[in-house]
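== subunit A ==
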Amino acid sequence: MKKIAKANLSALFRLIAENRDLYLPVNVSGQVNFAAYTEDAKVDLDTLKTVKSPKDAFFPQSENLYTVTKNDGKMKIEPEALKDKDFVVFGMKGCDVKGIEVLDRVFLSEPVDSFYAARRAHGTIVALACNEPEESCFCKVFGVDCAEPTADVTVWMAEDVMYWKALTDKGEALTKSLAEVLEDADSSDEAAVENKKAAIHKIVEKLPYSNLSLEGWNGDVLTEKFDSALWEELYKPCLACGTCTFVCPTCQCYDIKDYNTGNGVQRYRCWDSCMYSDFTMMAHGNNRTSQMQRFRQRFMHKLVYFPANNQGMYSCVGCGRCVDKCPSALNIVKVIKAFSKEGER
Partner candidate 1 sequence: MQEIISRAKELLENGTVARVLGWKIGDLPYNPEPAYFETAKDLENFVYNGFCGANLSKYMIEASKLEGKTMICLKPCDSYSFNQLIKEHRVDRDKAYIVGVGCKGKLDIEKIKKAGIKGIESISGIEMTDAADTLEIKTIYGDKTMSYADAMLERCHVCKGKDHVIYDELIGESKDTKDAERFAEIEKIEAMSPEEKFEFFKAELSKCIRCNACRNVCPACSCRKCVFDSNKFDSAQKANVDSFEEKMFHIIRAFHVAGRCTDCGECSRVCPQGIPLHLFNRKFIKDINELYGEYQAGADAESKGPLTDFTFDDAEPSVVAERG
Partner candidate 2 sequence: MSSEKNCAQQIKEISGADPLKCMKCGKCSASCPSFNEMDIKPHQFVSYVANGDIEALVNSKSLYKCLSCFACLERCPRDVKPAKLIDAARQLVVRQRGKDYLTADEIPELLDEGLPQQLLVSAFRRYRR
């Protein structure tokens, strides 16, 4: 294990950013989101949750796939270059890291998404333990330990020192390259980290959602859940905006569109939301015609379809961003609770 004085963090960031791109939580106009590190960026490691999850680092909201140009009546297709520069994402939380695991299932299984794969290959994740989890957090429910997120490197923030522990080869390599700013940690430091973890676990136990039960969601429940009358009640306040999907660390749906730049056509993909009425719109219309169906789709996907296809892995990680951000105060917790109450009845 290594450590670094908090006062030296900027030196650390500078060093990381020297040869790589560095993404970390930055405050822009009052909101904290992952963004590229610059000398004058307002880095904010205290805010628990960035508004958007850091999934952009691997799966950007919008990315060009290829460009078609026309010259003398001939078409030319130029694929967009794959990411070939190493980068570090610093400060992802346990839930965020788990979100990437979910995305891996989608994008790294055949057929492999080459854009995503290239980013995963070049990206190193430094995960930060959550010092002060909040009331909207329920990562524990999905088996995430926010006190010890497992990524390439795990870091803990204490009063005035940050502990650094590499877990993978990528993590070791990064650590090695930062030798000039990272100091070796001793056993008292190890103990401090253990204490930190224990303190965090204690807080997690106090969180209102921590004991949310997923009972009734595993197993062959597709038809039962799908046909439930509850959806008709639950979706009502939904505005059909895409906030929940865009802040979610695991939502992976995208749309592919063309943009005419005047000099050629760029084919790009961008996040889409299953909450939108034009999601997967086809010539004949849409296969989900009501907001109830769209609402149901999102939660069925997270809690039923995805686990069914991925050895029981839910595609919710309990980050609670939807709890925080839904304009109508809807969220996955309310859905889970509604169904468990239904069970009680």
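The definition used in the following text is that a residue touches a chain if its C-beta (ideal position, glycine included) is under 8 Å from a C-beta of that chain, and two chains touch if they have at least 3 such contacts; residues count from 1.
A word on the picks: all candidates are chains of the complex that A comes from, given by their letters.
Because the structure is a prediction, the values reported are computed rather than measured.
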{"item": "In-complex contact partner of subunit A, selected from candidates 1 or 2", "value": "1"}
{"item": "Touch list for subunit A against partner candidate 1, complex", "value": "28-31, 33, 48, 51-52, 61-62, 132-136, 203, 206-208, 236-237, 239-243, 245-247, 255, 257, 259, 268, 270-273, 276-278, 323, 325, 327-330, 333-334, 337"}
